[in-house]
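Written below as structure tokens is the structure these notes are about.
Here the complex is missing one protein chain, while the rest keep their positions.
Moving on to chain A:
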Amino acid sequence: MADINRTDILHERENSILRKQDGFCSGNGMQCDAASVSGAVSQRACAYTGARVVLNPITDAYHIIHGPIGCSSYTWDIRGSLTSKEDIYRNSFCTDLRETDIIFGGAEKLTKAIEELIKEQNPKLIFVYSTCIVGVIGDDVDAVCRIMSEKYNIPVIPVKSPGFSGNKSTGYKMACDAIMELLLPHKTDEKVEGINILGDYNLAGEMWIIKNYFKKIGIPVVSAFTGDANYENMIKAPSATINVVQCAGSSTYLANRMEEELGIPYLKVSFFGIEDTTNSLIRVAEALGNEEARKKAVEFCSQEAAKMEGFLEKYRRNLQGKKVAIYVGGGFKAISLIRQFDLMGMKTVMVGTQTGKKEDYEIIESLVGEDTVILDDANPAELEAFMKEKGADILVGGVKERPLAYKLGIAFCDHNHERKRPLAGFEGVYHFTTEINQSINSPVWDYVKGGCV
């Protein structure tokens, strides 16, 4: 950091920004996984958000937000997770706490709210999310959930996610704990050959693509978390042989707990890009010791990759040498993206994440080229400064980064909740490449700079 001397970086943030030089980054590695600096305009959200994004895709669950209305309305239909059947999760349920509830406690209102839903709607599964305010006024949400569970004989699971308790990663853990509470009563020693997919949220139908690949190579999928998941399907998970973890940031903790408490080992995979998809399918087959599946995977992937070759060649001409800035949620996605851009002939000049871990940043450092800027928990001022300095042609990010990129005259691709086309698997490579090309080479850029003459 010492050699980057600018006024748009706060002193407290200096150790969270690295620059690769002479083959490695200076200093003692990335300062990350820490609380955001007050007033820096972090792009991060809170623990509650983390819990919501992980659990919300469970399609037949009633997700009750115990708190003021805002926490409920902002997370209504929070991410584009698709469903093949139920769509209860696309509604917003809230106790809508008012001043009197804050003074006298909200537990009674919560109890009544749960009972109304149970009587009217006959739910199979309820999650109750504690927000900041509930953490402070001290409602005994655990007790309410336990009493409701016993009285009505359905799982009513508390999710302890007050926003102040940490960043999104903390919330991921709270969500994983809630999933474990659902799974533990269904612990079994009777195993079936098959996998659970962890950490895919079926954005734009990505879970369906991945499941289809496993079907093609003859590996049964027992259960999948949480994209297009439902109660009946989730409780089968304890019988699976291995867990396959796609989004490591949100689900490694769950995988660890399932390994320790349900005896299911796991491996981390990625279905972003040809290389990652191919490796992942082969590795899963190998982990199961299924030679036939391995052969099928090799054959299937080489066929799919061959189909893509002409396509990639065509787009490479458009994209070769373009410079990419990446700012995404977790480290694993950033890593996948760097690899994919390499394949397109594009150079990653800036890469950052909201919640990456030290190990992630080490891998990122090893993948990027000289002089690339690496950041943790960046703010708009830093994103702007480095994208301008590096002359980025496109930014890959999420909802808050999109308008920022456009205002700076930089193309954009959403690799977050707002992606509308699946970016996973071989199909994903097609969509991702065309999307990048579409934004970089849109005719609108001809009109952006300069005036009428």
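Everything below uses one rule, namely that a contact is a pair of C-beta atoms (placed from the backbone, for glycine too) under 8 Å apart; a residue touches a chain by one contact, two chains touch by 3 or more; residues count from 1.
The rule is short, and it goes like this: contacts and distances are computed from a predicted model.
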| item | value |
| --- | --- |
| Hidden subunit of the complex - UniProt protein name among "Cytochrome d ubiquinol oxidase subunit II", "Nitrogenase molybdenum-iron protein beta chain", "Tetrathionate reductase" or "Peptide/nickel transport system permease protein" | "Nitrogenase molybdenum-iron protein beta chain" |
| Residue among A:P265, A:G289, A:G391 or A:G409 that touches the chain left out of view | A:G409 |
| Residue in contact with the excluded chain [from A:S16, A:Q31 or A:T95] | A:T95 |
| Touching residue (missing chain; options A:A113, A:I157, A:A240 or A:I364) | A:A113 |
| Chain not shown, touching residues in chain A | 8, 10, 12, 35-49, 64, 67-76, 86-88, 90-99, 101-102, 109, 112-114, 116-117, 120-121, 131-133, 135-137, 162-167, 379-381, 384, 399-400, 402-404, 406-409, 448-449 |
